[in-house]
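Only a single protein chain was left out; the remaining protein chains are all shown in position.
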Amino acid sequence: MSIFSVDFKVRDYECDLQGVVNNSVYQNYLEHTRHEYLLSRGLDFPTLTEQGIYLVVVRAELDYRKALRPQDRFRVTLHPKLYGKLRVIFYQDIILDNSELILQAQITATAINPQGKPIAVPEIMQKLVE
Amino acid sequence: MSIFSVDFKVRDYECDLQGVVNNSVYQNYLEHTRHEYLLSRGLDFPTLTEQGIYLVVVRAELDYRKALRPQDRFRVTLHPKLYGKLRVIFYQDIILDNSELILQAQITATAINPQGKPIAVPEIMQKLVE
Amino acid sequence: MSIFSVDFKVRDYECDLQGVVNNSVYQNYLEHTRHEYLLSRGLDFPTLTEQGIYLVVVRAELDYRKALRPQDRFRVTLHPKLYGKLRVIFYQDIILDNSELILQAQITATAINPQGKPIAVPEIMQKLVE
Partner (left out) sequence: MSIFSVDFKVRDYECDLQGVVNNSVYQNYLEHTRHEYLLSRGLDFPTLTEQGIYLVVVRAELDYRKALRPQDRFRVTLHPKLYGKLRVIFYQDIILDNSELILQAQITATAINPQGKPIAVPEIMQKLVE
C-alpha cells in the first residue's frame, strides 16, 4: 500500500542510555522520508520554505511496537492521503529487515505562511497524491 | 490540573531551516519533563535502566498548535494517569509565557525487561500517581 | 577569567549508549552559551542571520577531560578574544559542580555573507570584547 520508501541504518549516536534508538529520533526518520518523497514529486522543502510556503506537522500519532537497536537496517514507508482541501495525512511505517513492524505513524500536515496562517496550496496537495 | 512542570528556553540549535523548533525536539522536551517528574517521585530513569527496568513509550499523540521560536521561554506540564495495571498515560502541555498553548501531548508508557517483555512494576506505577 | 557563563543540567536524551553525554552534544552546550553571550551584548543570532550576517565557526578545538553523566549540573564559561580584524576566539570551559574540569574548548568564529564570503563587521567584533 505504501507508494514510497527510504532505507536507513541506525547510527550509534541515535541510541540513548537504554541502548536503543531514542523516541524522538523516529520523528527524524519519518521527516526525512517525507522530504525525500516531496523531492520525488518535484517539491523541495527548503525551497518551499524560502518561498514562504511552510509545510508543517499539525498532528503526529506514533505507535512504538519495538525498539530499533544499533546497526539495525530498516525501511520507512509512506502513503499519503488528502484530508479535506488543506491537509494531507502521511501513513508511515518503520519496518525492520523488510518484515518486522517497529513503528506505525499517522502524520497530519498542512501549509502555513510565515505569519502562521493556513494557506491553500492546491497544486502542492495535488502533486502529493497524484 | 497538571501536577508537575519544568521551565525551558529554546536553544538556537534546536531550530531547523524554517527558523522554528524542529518537530522531533518537542519529544525531547516532553521526555526530559517526564524524567524530572520521575526524579521528584524518587525514581531515577538511568538507575531503573541499569536494574533492567526499561520504561518505554508505546504510543505518542502530539497536537502541534503553534511553533516555538528562538529564545522562547516555555513550560512543559505533566499530569499522570494509570491505564490498567501496566500502563500510565502522561498528559503533557507545552505553554508559552504561561498562557499560549503550543503543543498538547498524550504519552502512553509501560515497563519492559531487557528482552522486551512487558513487566508489572506496581510500586513504580503507584509512585507515579500517588 | 571567564566573563560570562550559563548553567545547565544534563538531560537523559543527550546521553548515548555509553550512558554519558555524547561527544557532539558538548558543541550544543558551547553554542548555546555563545548565543546567550551574544544576546547579553545586544546581538541576536537569529536576527543577524536574517540580516545576512552569518556568524560561523571556522575551527573548533575540544579537549574532553571527563564525561558528563545523567543529571549532572554544570557551567559553561566563555572568554572572547579578537584574533585579527575578522576573527574572534571564544575560550570556553565546561565545569562540573563549579570545580571539576570536564572540557576545554577554543572556538574560532568569523562572519560571512549568505554567499559564504568573509565580511568585516567591526561593530559586532567590538561589542564582543568591549
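Lettered A, B and C in written order, each chain numbered from 1.
In the analysis below, a contact is a pair of C-beta atoms (placed from the backbone, for glycine too) under 8 Å apart; a residue touches a chain by one contact, two chains touch by 3 or more.
Just so it is clear, the structure is predicted and the values come from calculations on it, not from any experiment.
Participant: Let's see if you follow the contact definition: name the visible chains touching the chain that is missing.
Facilitator: Missing chain, whole complex, touching shown chains: A, B, C.
Participant: Looking at A:D16, A:E31 or A:D93, which residue reaches the missing chain?
Facilitator: A:E31
Participant: Tell me, which residues in chain B touch the chain that this view leaves out?
Facilitator: 12-13, 15-17, 19, 22, 24, 70
Participant: With the missing chain put back, which residues of chain C would touch it? List them for me.
Facilitator: Spelled out for chain C, the touching residues are 17-18, 22-25, 27-28, 31, 46, 49, 54, 56-64, 66-67, 116.
Participant: So which bits of chain A touch the chain we can't see?
Facilitator: Where chain A meets the chain not shown: residues 11-13, 15, 19, 28, 31-32, 35, 39, 44-46, 70-71.
Definition applied: only the chains that are shown with their structure count from here on.
Participant: So chain A and chain C: same face meeting same face, with over half the numbers shared, or different?
Facilitator: Same, since over half the interface numbering is common to both chains.
Participant: Averaged over CA atoms, how far is the centre of chain A from the centre of chain B? Could you give it in whole Å?
Facilitator: So the centre of chain A lies 21 Å away from the centre of chain B.
Participant: Per the centroid of Cα atoms for each chain, what is the distance between chain A and chain C, given in Å?
Facilitator: Distance between chain centres, rounded to whole Å: 32 Å.
Participant: If I count partner chains per residue in chain A, which residues reach a count of at least 2?
Facilitator: Residues 17, 22, 24 of chain A touch two or more partner chains.
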